[in-house]
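A short worksheet on the structure shown next.
Removed from the display is one protein chain of the complex; every other protein chain stays in position.
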Amino acid sequence: MILEVEKPLLELERKIRELQEVDRAAGVDLSAEIRLLERKAQELKENIFGNLSAWDRVQLARHVERPATLDYVTHLFTDFVELHGDRFHGDDPAVVGGLARFQGRPCLVLGHQKGKGTRENLARNFGMPNPEGFRKAGRLMRLAARFGRPIFTFVDTPGAYPGIEAEERGQFEAIASNLALMSELPVPILTVVIGEGGSGGALGIALADRVLILENSVYSVISPEGCASILWRDAARAEEAAAALGLTSQTLKRLGLVDEVLPEPLGGAHRDPAGTFRTVQEALSRHLKTLLDVEEHALLDARYSKYRQMAVMGDL
Amino acid sequence: MILEVEKPLLELERKIRELQEVDRAAGVDLSAEIRLLERKAQELKENIFGNLSAWDRVQLARHVERPATLDYVTHLFTDFVELHGDRFHGDDPAVVGGLARFQGRPCLVLGHQKGKGTRENLARNFGMPNPEGFRKAGRLMRLAARFGRPIFTFVDTPGAYPGIEAEERGQFEAIASNLALMSELPVPILTVVIGEGGSGGALGIALADRVLILENSVYSVISPEGCASILWRDAARAEEAAAALGLTSQTLKRLGLVDEVLPEPLGGAHRDPAGTFRTVQEALSRHLKTLLDVEEHALLDARYSKYRQMAVMGDL
Amino acid sequence: MAGLFDSLRARRPRVDKVATPALPSDHWVKCSGCGNAIYRASFLENRKVCEKCSHHHRMSARERLELLADPGSFEEWDAGLVSVDPLGFGQDYLDKLKSDRERTGLSDGLLSGACTLDGIPVALGIMDFGFRGGSMGSVVGEKVVRVLERAAERRIPALLVTCSGGARMQEGMLSLMQMGRTCAAVRRLNRVPAPFLVIMTDPTTAGVAASFAALGDVILAEPGAIIGFSGRRVVEQTIRQKLPPGFQSSEFYLEHGFLDRVVPRSELKDTVTAILGMLAVPAEVGR
Partner (left out) sequence: MAGLFDSLRARRPRVDKVATPALPSDHWVKCSGCGNAIYRASFLENRKVCEKCSHHHRMSARERLELLADPGSFEEWDAGLVSVDPLGFGQDYLDKLKSDRERTGLSDGLLSGACTLDGIPVALGIMDFGFRGGSMGSVVGEKVVRVLERAAERRIPALLVTCSGGARMQEGMLSLMQMGRTCAAVRRLNRVPAPFLVIMTDPTTAGVAASFAALGDVILAEPGAIIGFSGRRVVEQTIRQKLPPGFQSSEFYLEHGFLDRVVPRSELKDTVTAILGMLAVPAEVGR
């Protein structure tokens, strides 16, 4: 998957590789030219990725190679035992969760899971939860809370699945119940928006003591496409809508809706997954440490106060 | 519906009516004969209903005219507001429940509900709950407990519904969850077995501080028909099985599995519903009064101890 | 999520407007349920329920207040809170807010205050579809939270009448967060405990359905109200076929177990007070 925005850079990088080939194979010394081009590539890279539009970030957040929840589970956690089922209706593959250890400490980890290819994406419903996904998450979080285990959630979904049966089985109730539940669980809850934060489907596992977001992740009340089709009856104006919706990590931080923006490698998380994992691990470790020092009652009060303040209003 | 056991009595009562008719219409004085027959009828009645077999009681407990849960709701409670739905899948008409007042006191009342005729019986699935019936009951009981309201449950079911979808939606989980829930609800729970107590489907709303049972109600681990077909491969030997299973109110009292047997009018509850309602109301009122005097912690301990003792064992 | 709001407007826009008495009109209104003409006076007397087909037409927040609260008992809260434009959507949005304020006489999409119902003190909030489709932004969220918090402080029931297409898109993620904070406030009320009643009216969808509205101790709904999370058009596009009749109606959700009762408007107040009468008194279980 090649993004529009990175095409000139990829072209330049291809040229550099050609010159290197010639340099090596033909024995012609092109090192000066190569250095020049490399400097140019770096400038271009900084230029491109330093000035990403909201829409560019939407593309990066949706990038198929972007690390997904199970990648974080694999690289940041040990001893993962996936647990299944909501104990009511089914097991939703769009939400994964289980017991694991974070830096040796037992915890619960869960998140939306998109597929890597078409087949897995179909199996995982493109990371769009049905009610049983939210209810599985709720069940596991209750379990974790009873045993005093911290909870990590990873957000990466286009949204809750808008299907007939999802509506029948109470998508609205499932999301609301998780929000209520997460507001009162007496253990630290840490959320990282690692990709696409799609509306209520994202929030349904993301009411937390700390909400961190990767630099190029997005988190939006409605998809840019959906917004454009409502505002202007034209889904093609999604780029415009993305800019208007304030869905970038920077805007969210400015509005006080996320706690920290985690920097990504230049060009996006998928260009250096290992570096991204280190960044996320360091941040989670740091925030968890702070939260573990807080008494249960203070933790819940702080969580309530934090959300209590999320309003921007005026007076007549 | 005429029971085998009451046929001679009904025949005699018909004759008395005929004589009365003749007495009135033809002006012949038959009062002596009528008095004689009436005495005989009373003797027969006492003879028949004073010596009911377990199988006779099964028939009485299943009698279509026997007062059902909503009859008790109507006659023992005021201000009933039926509440629906399990908030997961559906609303089970085989279980009814809602807020009401018992002698002025706000409470929750719920129970299995059989239908009065074929059409209502089909609609109510003959009083056989699906998982959503148990879950609705559980939801309502949690609501009642949060507001400190006592809970009354009425048992009258052939059993939990043995359907494919009931199994799919976790009949076993729904029953178990209610048992666990009822063991820890910090409000008085009072149960009356008013008709048929069919196995797990009955128990699923019947773990209580007080379990009362009407004299001719039955409560059994398995239907006599089912038992006979297992033990002797012959469902027709249900009468024998009924005797063996210890399903009568008297046996249950002897084993310490119910707290009180409530007397019925001669011939069964359906022969004098008003009298039956008075009996049940008096008993519930009396038991509730005692329970309301108990501290929450003591209530739960007593409930646990009561069930803790339900075992008959030997030592090697 | 905001998509539902739009699809609802698209579904029956003009008919409901005709039925709104605020608009200039003759003595007749046309029912958006059956299309029949109804004499306006009897339509209003019948609380905007069609006498021919029982269709429940939308009511403004003030009309509902009159339907529910004891006369003269209402004391409004937070009447000065107004929406701003935190994301810079622009003058067009600000103008719409202004005109909705003028037209509805409300500061934003929710009217709230203290009142009594048959003498029972209640913290009341009523959404108004006429204000930006009842959409929930910071102000609506804040007012809902305050209703719930004040009910908790006073240990009195909270009653919220919902009527909303979902989130206020123009507030972006701020509006999404209202879901979380209203749910958190419900839980605090639950723990008092004080009763929380919800009356879902047409429509109650998306971010409002999927937050505090779903959490009522008892949830009532008016007949024929559209309820749900995803917009009907979105669902149709997803399944690529027409939706079954009755999909997402209150009757549909009663059948699927998510509502306690569907109550005709004429019985609404009695039902609410009966329930509150049983929940809104201290536990008398002798402890």
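Each chain gets a letter, A, B and C, in the order it is written, and its residues are counted from 1.
Quick note on the criterion: a contact is a pair of C-beta atoms (placed from the backbone, for glycine too) under 8 Å apart; a residue touches a chain by one contact, two chains touch by 3 or more.
Note that this is a predicted model, so its numbers are computed, not measured.
Contacts of the undisplayed chain with visible chains (whole complex): A, B.
Note that of A:E13, A:E38 or A:E82, the residue touching the chain absent from this view is A:E82.
Screening A:L37, A:A100, A:M128 or A:L257 against the full complex identifies A:A100 as the residue touching the chain left out. Interface note for the absent chain: among A:E4, A:D29 or A:E295, the touching residue is A:E295.
Of the listed positions B:A61, B:V187, B:I222 or B:L299, the one in contact with the omitted chain in the full complex is B:I222.
Counting over the whole complex, subunit B has residues 159-164, 166-173, 175-177, 179-180, 182-184, 199-200, 203-204, 207, 219-222, 226-227, 229-231, 244-247, 251-252, 255, 257, 303-304, 307-308, 310-316 touching the chain that is not drawn. Hidden from this view is one chain, which touches subunit A at 79, 81-91, 99-101, 105-106, 132, 136, 143, 146-150, 187-188, 292-296.
Note that in this section only the chains that are shown with their structure count from here on.
Contact topology of the protein chains: fully connected, every pair of chains touching.
Inter-chain centre distance (subunit A to subunit C, centres taken as mean C-alpha positions): 33 Å. Separating the CA-averaged centres of subunit B and subunit C is a span of 42 Å. In subunit C, the positions touching at least two other chains are 256-258. Residue positions 87-89 of subunit B each touch two or more of the other chains.
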